Each structure stands twice: as C-alpha cells, then as structure tokens.
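One chain of protein is taken out of this complex; the other chains stay put.
Presenting chain A:
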Amino acid sequence: MAQRRRQSAPQNQSQAAAQEEDDDLTFTQPSTSQVQRGLEKVTNAQVDQKTAEVVQYVLVKDQKKIPIRRADLVKHVVKEYRNIYPEIIKRAVRTFDQVFGLSLVEIDTKNHIYILVNKLDKEEGASQFNNPTNPKIGLLFVILSVIFMKGGVVRENLIWNTLKKLRVDPGEKHEEFGDVKKVVTDEFVRQRYLEYARIPHTEPAEYEFRWGQRADMEVSKAKILEFMGQLHEQEPQSWSQQYREAHSSSAQTGTSSSQR
C-alpha cells in the first residue's frame, strides 16, 4: 500500500496540472520532498491526530455510501496539514486495513474519489445475525445481475420491464423503495453502483445501464453467478461466458485493495 502511494505520487502530479484546476483549486498533491519537509515541522502525534480525524470523517461519510472526494477531505479535515496529505492518507489506509478490516480505495484516480470496501468476505448466513439488511440491496442485486448476465450493458427498458415483473413499477411509488426511478437512476448512480448514460445517437433519447465503479469493487460476479445457479437450478458453469468473466475478474477484485 505504502509503495503504491509513493509510486503514484509523481504520476498524480502530472495529471494534477490538467484537472486540478476545475475540481479542487485549493489543493495540489505535494511532492515527496515537500511531504518530507512538511513532516519535519510537525510531531508524529499531530500527524496521528489528523489521521484519526480523517478516519472518522470517512467512516461517517460512508454511512450514506456516497463516495468521498479528496477535495472535501482536504477542505473539511486536513486543512492546514495539506502539505503532508499523502502521509496522512497513507496512515488512514493503514488504520482502515489493520483496525477495521476495510480498504480505502481510490475508485477514480482522475477526480480523486474514495470509497470504503469490506476486506472480509461475508460468510453464508452470517448476515442473518447482523443488523437488519437494507432491502435496496435486493433491488440493486437484480439490476446488477441483469446487467452482468446481459454482457455488461443493458438498455434501461430491460431493467424497468424486469422490475415490473417483480411488481416494482418505476412509474409508481413503491412501499419499500419509494420513488424507484429516483433510487435507481439517482441514488445508485451517486453511490457509484450504477452508471446511467444516454445511448449516443438515439432519438428520442434512450439510456443504458452499466456497473458503476463501486459495484466493480464491492460486488463479486462469481457470487452473483453462484446465486444465479441456485435460482435457476443450474450449474454456474453453464453460463460459460459469464463464468469465465466472473472468475477472471474475481481474481482482480479479490486483490484489488492491494493492486489499485
């Protein structure tokens, strides 16, 4: 993790010039030597204190699963310590990893957006003792599975039609989800579970769904396929294309916390 950070720092700088201008004017990634100099001026305890604040901020922000922008982090928490930002985030990543079993992942290296992902796989049945589950996970699961099984991208109509068969009509208020269309095209999109984009050259405009960056990080295609097999009473391998994709990408997702 530490290495990754240091390696990516100079790379970030070159990018920084281009995109930082519009996004976070207030902050440019300091260079390694700047960080070194900055660290000499503060005590270790001060850095740890800032790190703890960052960790708490991220945890609270994560309650709503809206990704955390680096610009906000710097503006609200890091503040005058921005010159040693890389060191602080490095320590925060370590804390999440070692204390909480979570990994803080930068899902968008261009706009510097982070999410928290659980490092521990859930065991079957384990969640039944856990806190009450959010029914929206079920809704999300249906959408993500259809997208995955259909090869990664589907027209919105297919999603709406499938949901209608499950008695969820995007045009009506659902007792469990409320405004379904808003949950799917706004909430899930902002949480980066889904991407919802207009299909080019369509008139009238048509939209399509893909997996969002958070789904790529959080959701195991192999496990979806396993559940699929259970539902259809088929071997997961019988969807050979999807099976191959799930098992090549699950290797990626599984180690993503240390690769990305």
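In this section, a residue touches a chain if its C-beta (ideal position, glycine included) is under 8 Å from a C-beta of that chain, and two chains touch if they have at least 3 such contacts; residues count from 1.
The working rule: contacts and distances are computed from a predicted model.
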item	value
Name per UniProt, for the chain absent here [options: "Non-structural maintenance of chromosomes element 4", "Large ribosomal subunit protein uL14m", "Aspartoacylase" or "Proteasome subunit beta"]	"Non-structural maintenance of chromosomes element 4"
Touch criterion as defined above, residue of A:Val35, A:Val54, A:Leu73 or A:Val219 at the omitted chain	A:Val219
From A:Ser33, A:Gln98 or A:Gln241, residue that would touch the chain that is not displayed	A:Gln241
Which of A:Gln36, A:Gln49 or A:Asn157 contacts the chain that the document leaves out	A:Asn157
Where the missing chain touches chain A, by residue	59-60, 62-65, 76, 100, 102, 116-122, 124, 127-128, 130-142, 145-146, 149-151, 157-158, 161-162, 164-167, 169, 176-177, 217-220, 223-224, 227-228, 231-232, 234, 237-243
